[in-house]
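Note that one protein chain of the assembly has been removed; the remaining protein chains are unaltered in position.
Right after this comes chain A.
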């Protein structure tokens, strides 16, 4: 139904806030997603990814802020059949078969896909007649995918879609997704797997403590934290001093344990030894994508490169 949608913004979140008790789950978040973009929401647990998605879908009411999907309210967009979602909190009844679940979902929409098409695309055909309660974690996830897909949505929202899948299921899942997004659909997905974000997303949004800490293409994000990591034991220093060393991107300090994520580790190491001749247990390692993720989303104390 992509032809019925004529707005140039698929998702628009402005000044979104949500507090649970003392915890600011989402803190003044702004995010705009263009139609056709495939966006990965990355972040550690409790970064606010799920809350953001639930507000985006209209399942959770924000304390303040505005949400528009294709220029309408989330509820309106859902009623118009523009949105499909796989949620962590949404679930199906164990007594229904996968096929019945997809059938029921399809029946709610005026213009749904054929049930068997959705089932085939999601790779559910083989176990479509089994009860949902008897399926493996990965099979359940794929059934949920079929149910999200069957309304032929313009926007797919997936909260950790591959969480219970083994490596092969995961690959098959993304292959199916890729096929779907070539038609210009917008996808927002949350994941813990950096490789998935790297392989699949056009754009990565990194969240921490309910805020966006980095937003850009995968290459840009990786470049931002590309480099090596220096680890050492250093006495009498501070995060600010360490972060100010040449070649250092971000610095972390726990007791005397220093971790420097560096864009130029040679310069950084020379400077470190010059300033702190008593530094010991020094190691220099290439930064993995995991390190980059940690560097960008780690808890205090962290100094960001400007």
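What we mean here is this: contacts are C-beta pairs under 8 Å (C-beta built on N, C-alpha and C of every residue); 3 or more make two chains touch, one makes a residue touch a chain; residues count from 1.
In this text, contacts and distances are computed from a predicted model.
A chain of this complex does not appear here, and its UniProt-recorded name among "AraC family transcriptional regulator", "Transport permease protein", "Aldehyde dehydrogenase" or "Lipoprotein" is "Transport permease protein". When the omitted chain is restored, the residue from A:29, A:135 or A:151 that touches it is A:151.
Set against the missing chain, the residues A:9, A:87, A:163 or A:213 yield one that touches it, A:87. In the full complex, chain A contacts the hidden chain through residues 20, 54, 57-61, 78-81, 83-85, 87, 89-96, 100, 103-110, 147, 151.
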